[in-house]
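Only a portion of the chains appears, each positioned as in the full assembly.
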Amino acid sequence: MTGQAQAGRPIKLLRNLNAKIASIPMILTALVIFVGGTFWTVFYSFTNSKLLPRLSFVGIDQYERLWAAPRWVTAIENLALYGVLSLVFSLVIGFMLAALMDQKIRFENTFRTIFLYPFALSFIVTGLVWQWVLNPDFGIQSVVRSMGWTSFTFNPLYTPEIVIYGILIAALWQGTGLVMCLMLAGLRGIDEDIWKAARVDGIPMWRTYLFIVIPMMRPVFITTIVIIASGIVKVYDLVVAQTSGGPGISSEVPAKYVYDYMFQAQNLGQGFAASTMMLVTVAIIIVPWAYLEFGGGRKRG
Amino acid sequence: MADVGTLNTTVAGIDAVAPRLGEGPSGAKPRPALSSRNIMLYGTLTIAALYYLLPLYVMVVTSLKGMPEIRLGNIFSPPMEITFEPWVKAWAEACTGLNCDGLSRGFWNSVRITVPSVIISIAIASVNGYALANWRFKGSELFFSILIIGAFIPYQVMIYPIVIILREIGIYGTLTGLVIVHSIFGMPILTLLFRNYFVSLPEELFKAARVDGAGFWQIFLKIMLPMSLPIFVVAMILQVTGIWNDFLFGVVFTRPDTYPMTVQLNNIVNSVQGVKEYNVNMAATILTGLVPLIVYFVSGRLFVRGIAAGAVKG
Amino acid sequence: MNVNSSVSNSSVSIKDLSLNFGAVSVLKDLNLDINDGEFLVLLGSSGCGKSTLLNCIAGLLDASEGQIFIKGKNVTWEEPKDRGIGMVFQSYALYPQMTVEKNLSFGLRVAKVPQAEIDKRVARASEILQIQPLLKRKPAELSGGQRQRVAIGRALVRDVDVFLFDEPLSNLDAKLRSELRVEIKRLHQSLKNTMIYVTHDQIEALTLADRIAIMKSGIIQQLDDPTTIYNRPRNLFVAGFIGSPSMNFLRGELVKSGDGIAFSANGVIFSLAAYEASETLQPGRKVVLGVRPEHIKVNENVGGEEHDATVDIEEPMGADNLLWLKHAGHTMSVRVNGARRFNVGAKVKLSFDMTVASVFDAESELRL
Amino acid sequence: TDLEVTHWWTSGGESAAVAELAKAFDATGNHWVDGAIAGSGGTARPIMISRITGGDPMGATQFNHGRQAEELVQAGLMRDLTDVATAEHWKDIIRPASLLDSCTIDGKIYCAPVNIHSWQWLWLSNAAFKKAGVEVPKNWDEFVAAAPALEKAGIIPLAVGGQPWQATGAFDVLMVAVAGKDTFNKVFKDKDAEVAAGPEIAKVFKAADDARRMAKGSNVQDWNQATNLVITGKAGGQIMGDWAQGEFALAGQKAGTDYTCLPGLGVNEIISTGGDAFYFPLLKDEEKSKAQAVLAKTLLDPKTQVAFNLKKGSLPVRGDVDLAAANDCMKKGLDILAKGNVIQGTDQLLSADSQKQKEDLFSEFFANPSMTPEDAQKRFAKIIASAD
């Protein structure tokens, strides 16, 4: 580069200085908290730290123990099941509601507010309310039974096999409103002419949605998936409030395992090993995708 | 399609006999209000709405009942006798340990935590998003990617490192510390939304302002901000909801006299004297959710608009 | 009403069509008959209701009142796909995630046309439009002109009776626009379908149309072939709208002058002896005289008096040279051969060719 | 001086008891700032530890003494109470001595025990048994035998809350009752995996299997909700520590007439001596440090001990106090204590980590009928083998 030869070429680092200064919080957060914190966590996952972090290395003992623990395996299975179902149902329900809302309906504002309000409530509250609505002794089951259908059984929270669906119901109740809003926004961004073209081509509504509109909403889906998925990985409060991981360990989730072992069992090493596994899983899924999506000097927009 | 063509001409022949206005279809196609399409549409929406409203109904109804009535068992039946006792109790009388002033104390703590946290986290994230959209520099995309991946890290994992960092800086247990924590964890999603929003604004506006001599901050404050109301509303709603409802950080990074409302709620809901006072719990729950709910109702329309802008571009 | 004959030989026929959006009336009692195989251009400025009318014909909007016939069949309540129409949009409206081939064939596949037939039609359309090499690409990998060709192809494969174009070329740059214009013209000549073409570009209208319908606020102002529209605009609006640069308008009144009638404005007299309808003109009437830029000659007498003028601006456009002149208080545009150049400020003599001028009533704005 | 005290005593009986401590402390001219965090130790402990390690410690905090605070002490974050202890002769008055031992690390004393809790109680609803038409059982076996009758009357025989520690606790209790003190010590104190895999423990698992069957249908989470099932007669009984007594008292029920308590499940009258203790983080502020000493002293004051433990339903840590006001059950406990039929609680014997693993096992076992006692025992033995 002929940089030096040219009059007054400023130092590269100083160009856009304000932008760089303004980004310091972000850079610090990214480097110190997310990268630093992650490395710290990974590092200490190879120790047998108990209550306090300490540097006594035990190799991969923590990981061996982790994968031998039925609770961890259950938690991972639950997360996989819950994650897939929650992602799929959030998107499907959110999209369907948005599609319905997009039919130039009356009372759109009212419906939208109704679908969205649960998002204002915390998972603690959500868990509490649904724990109650689903309680077999005075919730839906007892009400239906008291109406005469005495063999009616709907007791997800105390039935290990389906408890995760009970949690799913509450999670969807809380989160689909937001997804609907995102989807609605995406639908509103679709060129009118596309709809017209599809109608002239004689393509039925559902096929237009499925084959034309949804693929066009890729960016919206991406934002939505980032938001939903980051929530799924972190799911904790909801489970604690609704079932405390029960009955037994049947609704355990990894985040809760991490928390319990770090703080209740006072085995930081184990907790760190578990979080490292979570991070690794997330990274395997996210990193290549994020690179394609946000990194790699992709063109603007 | 030649056959269709001939078909058309034969049809034309029939029609041509007397195709005058008033015969045959004319004007708008009649669409009965109760068409099967409308029944499907509004039916589905109404059923969905009922599902979403059910828990709220249960909460409200229960909070207005007395305990004897609740023991009768039907959570869906409306209160026979409306009592506001539970609300009073939840707000001002419920005990946690030795403190019997209900949620009221936590309310103001929550306000004190939420207001600065929301403002600062949004301020930081919006500037980040703006820098990422308009002032890219080497590595900015990398930091952004890290941030997005950071969105997937469970909070619990980060508590220890953050406790240590805050301790080293010497702001552990202060409001500043908590505000920083909220800003950190709000940053990924908010930055994503802001970046997408600013990218969607015409780039030429930014260029015009630069030619006009405005710098980084002037462009941000005078050009970008006034155009960004929708996305700020979105960010505000997300942050008010998230921070107001936060329990984990509120309890780890504060002390008892500054506990937010959610900690108080947890204390009320989880510390029961024999029988759970469901009506008080429900009243407390509604009271706790009230602030975000009000924020929603006030700014719902802007929310959708803003989300649109923040999401459309990847 | 005995309109049988008029319907039977028209491809598209619109009867008393009205359309309101809420309280706003966009189309008002519109009647239009389009002949079989005709290329009709709907021309008008933005917001005048062109797209609305086109959407009504396509069945994408419900008329508030009136009827629409296509090929003699009352299609007022038909679905778009059953009307035998194909439509091409300004924004192309290609399905972005499908290849060109899929874009072309999607409608056919939905209609369960046999694969062999689909292939045949796609092959034919892509041959006509010369897009065979693009069949495997996605719209994002095409240039604007190629995209628009695919959009036309989508209508083509459906073997429709009527093509509807909604400003298909507006998104293209000038050069591509003129190229594609020729292609559309050629397409029409070979297919001989009925085509209805919406544009606000008069060059497109003039070059493409068999007949042009000029619209303003939902009302058709004039429906005629391009030459008539250009040379005998029915009213002031049409006269001003068509032609670039615009016709020069002079406000004044008719006066007697010698044996014949003349036009007087700002004290300058223009003899109208050569005007085609000069005998119908009454002295004393307030009128607007319209002369097209190419009908004013510079330093060259075509009969009648000569007028002094000064060159204000010169716009060389290659083949032509456009002069903006100051003349007795008016600004006037004059088109001369591209090889003739003038200096700004030069004094010139103008001569007006009144045989092809237009005189409009100042009040009713109609051509006299 | 203001001293912030954190604890997780928030249920009715518990907070009444805390109030006694606060009253006594305030009487010394200081001020007790209450920092209650509801939701049991699991919720509260991380918060306390974060604050201590984060450099913003409270004045005093509750822990289950034993091993929970070990590392904090080793990290030098805790105040040495030896001076107070010597001045107050804690060595002489605290009984059983193991309580103070748990507070002693490297010869220094770091905590002030305040009460003795014992897990080994079966609480029975007299009303429920009357309704089912059977005698109130006098031991575990009778209770198991009465279960079908209870079930027939629509009563859940055994109430077990959903929180994992309840199932674990119940198992430990069954172990003492069924297998006896020696086996208990071999397993938990000596970490003898062979014994844990042996026939004695198999019997315990058999009993746990019974308990599991009887507990079906108790759709509650919290222990006090479970207790409430017993209080209201919806459940026949509950295995729960002596703190449950506070709930009965608060509901106005009288031991003997309304409910019956069977220490050691009526089989082996042995109780464990776990308990709560207060730890005092090291503070820089001289004033506060002094106040800490005052608080430590106050906690073990005989009057405070009596008032607190009566409300809490637990036993005082001093043998020299007068507990005339104690009720039936408490007296039974005192008797056993006096006889020396005591064992150490699992909290003191096992690390929190091992405890947690145990909790995972037993909460699964109690909730999952398809898990055989044999499988469970195998996993139990493994946990004991790796326990520390």
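When the chains are written out, they are named A, B, C and D in that same order, and each has its own residue count from 1.
In this text, a residue touches a chain if its C-beta (ideal position, glycine included) is under 8 Å from a C-beta of that chain, and two chains touch if they have at least 3 such contacts.
As the structure is a prediction and not an experimental result, all values here were calculated from the model.
Summed over the whole structure, each shown chain label occurs as follows: A x1, B x1, C x2, D x1.
We take it that only the chains that are shown with their structure count from here on.
Should one ask which of B-C and A-B has more C-beta pairs in contact, the pair is A-B. On a Cα centroid basis, the chain most remote from subunit C in this structure is D. Centroids of subunit A and subunit B (each the mean of its C-alpha atoms) stand 15 Å apart.
Taking the mean of the C-alpha atoms as each chain's centre, subunit A and subunit D sit 38 Å apart. The mean-CA centres of subunit A and subunit C are about 55 angstrom from one another, to the nearest whole unit.
Across the assembly, subunit B contributes residues 159, 266, 269 that each touch 2 or more other chains. Multi-chain contact residues of subunit C (touching two or more other chains): 158. Inter-chain contacts, as defined above, occur between A-B, A-C, A-D, B-C, B-D.
Residue ranges on subunit D touching subunit B, taken from their complex, read 4, 6-7, 9-12, 15, 18-19, 22, 32-39, 43, 46-47, 50-51, 53-56, 58, 222, 224-225, 227-228, 231, 247, 250-251.
The residues of subunit D lying in touch with subunit A in their complex are 41-42, 45-46, 49, 53, 68-72, 75, 162-164, 219, 221, 351-353, 355-357, 360, 363-368, 379, 386.
Contacts from subunit C toward subunit B in the complex involve residues 1, 3-4, 7-8, 15-16, 62-67, 69, 71-74, 76-77, 84, 158-159, 161.
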